[in-house]
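Could you have a look at this structure, given as structure tokens, before my questions?
The complex appears here minus one protein chain, its other protein chains still in place.
Up next is chain A:
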Amino acid sequence: MATGTVDRSPPTEVQGPSSTAPRSPVEVRSDPIPKQEEPAVTSPRLTPMHQRRLSPFVITDRPEEKQLGLSSRSLSLQDFRLLKTLGTGTFARVWLVNLKNPQERRNQVYALKILRKADVIKLKQVEHVRNERKTLAAVSGYPFITALIATFADDQSLNMLLEYCPGGEIFSYLRRARRFNENTSRFYAAEICLTIEYLHDVEGVVYRDLKPENILLDAEGHIKLVDFGFAKQIGDRETYTLCGTPEYLAPEVIHNSGHGLAVDWWALGILIYEFLVGQPPFWDQNPMRIYEQIVEGHIRYPQGMGGAAQNIISLLCKTNPTERLGYISGGSSRVKAHPFFEGINWDDLFHRRTKGPILPRVDHPADTGNFEEYPDPDVRNQAVYSEDLKKKYEALFGDF
């Protein structure tokens, strides 16, 4: 049970009512974790279908329910004009696209994620890509997640048609600002918190790649979680494959002792730290030294970081997942009741009645000014999805 996490905040600081989750009057203890007996938070724990109907981002041209994330046999890459690269991954590239056929809404743009089958296989990511398609289809329609509109397969690639989020990555804003103030950090952390709560409690999905690079802003300054490449429906069970981003890996992932939903709460702690400080708590040029620091779990807080912020980071970044806020009794409602989130009206937040702290400049729906420039793909060295590979793997891509 040994944990090296340093809890620097005095226990008195962590007791406190949250705007929507009044503290139970009976429970007055000096336990450094805020008590919340009843999950009385007016949280968006609605049925997934209900949420999809509520969502402001359900694609409006298909009003019927749940038209998101369907596999399309009729779409092909030929139907789209690739306008500009929005991002690149190790085996995928995301393009801003529109439909070539002028009959179809000419001004409507989308983000198209193109995964090359041969690379997916080479990098042993078949299982992850299947999970990505499945989980993203299941969670599409939630206000803080990019909606998957449709998927389709081509000879060489798997394609995911997503809504376009013109504000760019929080990462870019954070690096430009160097660090966020506590209000800004709180706002984004709160929207992430709702999203994790939804993924875990409603869908049983662990996300596993939380970081500023994977959080986009929409035109109104609200967050959109993107890249479900490592997301997986696990419910209450544990899973073992190491994945994530070095600075954000939880200790149990490094130890390969099995990890579950708790890894997302760990990553939320790292994320809040990076928002407030401008860099993650564990860092080294050598990744092995990062991992060594992570399993040790000793976090240094800069002077001037608020007590509530330090406290929530220390509780989320407990090296032992069975002691970690979010995973322990009370779950996400206890995270939301933490004094760091004091002043957040969770109901308003979910319904997007609160304005985001950063309003991106978006001149028109297809504006890509908030994204970085990426070099064109190198088509010469692309691995080919051969007939042999096809025989072996094509069935696994059948969901697309």
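Convention: contacts are C-beta pairs under 8 Å (C-beta built on N, C-alpha and C of every residue); 3 or more make two chains touch, one makes a residue touch a chain; residues count from 1.
Just so it is clear, contacts and distances are computed from a predicted model.
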| item | value |
| --- | --- |
| Protein that the absent chain corresponds to, by UniProt name, given "Ribonuclease", "cAMP-dependent protein kinase regulatory subunit", "mRNA 3' end processing factor" or "Mitochondrial import inner membrane translocase subunit" | "cAMP-dependent protein kinase regulatory subunit" |
| Chain A residues touching the omitted chain (full complex) | 1, 33, 88-91, 123-128, 168-169, 171-181, 184, 209, 211, 213, 229-230, 235-238, 240-247, 254-258, 277-279, 281-289, 291-293, 295-296, 298-300, 302-303, 321-323, 328-330, 357-363, 369-375, 378 |
